[in-house]
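The complex appears here without one of its protein chains, the remainder shown in place.
Going in written order, the chains are labelled A and B, and every chain counts its residues from 1.
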Amino acid sequence: MAAGALVQRLGAAGAGRRGGFGWIAPALLALAVALPWLVGDFYLRLAIEAFLLGALALSVDILLGFAGLLSLGQAMYFGLSAYLTALCYLHVTQSFWLVAMIVALAVALVAAALGAVAIRAKGVYFALITFGAAEIAGKIVHNTRALGGSDGLLGIPVPAIALPGVELPLRSNLAFYYVVLTVIALVYLAVTRVLATPFGSVLSAIRDNASRVPCLGYNPFWYKFFAYLLAAEVAAVGGLFYPLLRGFVGPDLFGFEISTQSVVMALVGGVGTLIGPLVGGVVITFLQSVLGSFTERHLFVLGVIFILFVRFLPGGLFGLSRRGRAP
Amino acid sequence: MIAVQGLSKSFGGLRAVSDLDFVACDGGVTSIIGPNGAGKSTVFNLIAGSLRPDAGRVELGGRNVTGLPPHALARLGLARSFQISNLFFGLTALENVRLAAQAQTPRRRFLARLDRETALVEQARAVLGEFGLADLADEPAANLSHGDQRRLEIALCMASQPRVLMLDEPTQGMSPAETRAVDALIRSLAGRVSVVVIEHDIDLVMSISDRVIVLHQGRKLFEGTPAEVRGSDAVRDAYLGAEHGAA
Partner (left out) sequence: MLAYLHFVVLPQVIDGLIIGVALALVALGLTMIFGLLDVINLAHGEIYMIGGYAALTLIGWGGGYWSAIVVVPAIAGLAGWALEELGVRPLLPRHDRAVVTLLLTFGVSLVLRDLAQVVFGTETYSIAAPVSGVTFLAGVPVPLYRVVVLGVGGAAVALTWWLVYRTRIGAVLRATAADPDMTASFGIPIRLVYGATFFYGCALAGLAAVLLGPIYAVFPTMGHDFLVLAFAVVIVGGMGSILGAVVAALLLAQVHGLASLWIPPAWAETLVYGAMLLVLIVRPAGLFSRIGDA
């Protein structure tokens, strides 16, 4: 079973440096590329969903593992992106690129507004503001008939992506899978590159000791702000494809469950490793689906796994044993 | 270099600093001493921007910097160390210093590949070498001995190439040998930067200072050369006490 093999691999991986994990990332990529030959349509579509949720987990890690900010509302951008995508395809255009640009711009604006406000807040209040904003967004969508209300929007047409010389019909599972795989791989590489810079090093410093950073001459606000924008866009990538996979969107895409699930994925994968949360997202999605077919109690199992990780394996699967501050 | 006028700060009913005036001389070492609770660390915090004064004015190099946030002051050439080591404990000594040096580089280079920014790493190694920490470059700061951590505190400040160096009890918890080393260190730095030091070790203060400011209960009790301070009855009564004796 693909999930079992993945978990075994990860168990063997052990602790490693942040960012590059030597052979692991390429190995996983190879596995992912080969997947359509290993499994059928159902698991292929599950893998697509897993990648999209993995992007959400990655966005959590950018904030938590690098800037030291816990966001409990990344679903805000997932939901925003999903709904905008759905509305565009339903009413505005079938052009994938146009939709992508609209979503990227909208998400940037919202994230800039919310981020400017939330980042000024201290400690736990940042988490609460992100939580509150996502809740409100979800409630507004839920209450608005024009946005589909509690039923959401259905019947979203699946476009084809126009590239020079070829059209990629997303209606085909195979094409969809490889498109998403490529996109997620590119996003991961981009994020890794952005964080392996002086900018990223300052973020890590903020996570390590936020009070000392300004004394060195850095204004922490701007670093957190751009990290927040980046994280929002990464989360939005997930939302860009999700409506096309499922054919519908609902207000629960903004919900607390999705936000906290992404935090769970990041934690299980290993906060601060980037590859960990991505893999964690895939693992958890597969686990939930597999468990769900055996038992109705998959939430219970998820909760237990989560508790065990928090309590005993806080470094996650790709465990960075992070040295805490000296007392 | 640093001029303070009428500086005051209260916390609730407690007047931590009252109407303080002093000037820290350019290129020399100015020490601030006083019994516990005299307000020394508060003065540092007020100058360095971690606290906003209730009243008064702070000037850095003739420029009014009252109430500016810490990062602005750092960019104007102010560096301060902390009484309790406030390092990046999860990062290596080298990375600590590199971060400090990096802050002085232009922002447009901030999305460059980190592993290509070798100049900064070399600069950081040089600073570590100056402070005798070259061997410990790849050790996480949390693993360093107390004395090494205190020296890293100062190294972190110097890596920013500041104009003014504010040291808050740099020898806190150090052995006499380590204290003597810091003594020599500060004297060697004094030519390059203006140094303001808060200290409890009176011998050290007398040895390195060009000027000494004595605080007592938030007010300036006395200001003068080490010899003048040693000879002052008021200071002795308030602070020095019998065991330190006369000069």
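Quick notes
Throughout what follows, a residue touches a chain if its C-beta (ideal position, glycine included) is under 8 Å from a C-beta of that chain, and two chains touch if they have at least 3 such contacts.
Only a predicted model underlies this, so the values are computations on that prediction, with no experimental measurement involved.
Taking every chain of the complex into account, the absent chain touches A. Touch with the chain that is not drawn comes from one residue among A:Q94, A:N143 or A:S211, which is A:N143.
Only one of A:V124, A:L154, A:L174 or A:L189 touches the chain withheld from this view, namely A:V124. Seen across the whole complex, the unshown chain contacts chain A at 64, 70, 117, 121-125, 127-129, 132-133, 135-136, 139-140, 142-143, 256, 260, 263-264, 267, 297, 299-300, 302-304, 306-307, 310-311, 314, 324-325.
FYI, only the chains that are shown with their structure count from here on.
Across the complex, chain A is touched by residues 48-49, 69-72, 74-75, 79-80, 82, 85-91, 95, 98-100, 102-105, 109-115, 117, 140-142, 156, 160 of chain B.
On the side of chain A, the complex with chain B involves touching residues 193-194, 196-202, 204-205, 208-209, 211-220, 322-326.
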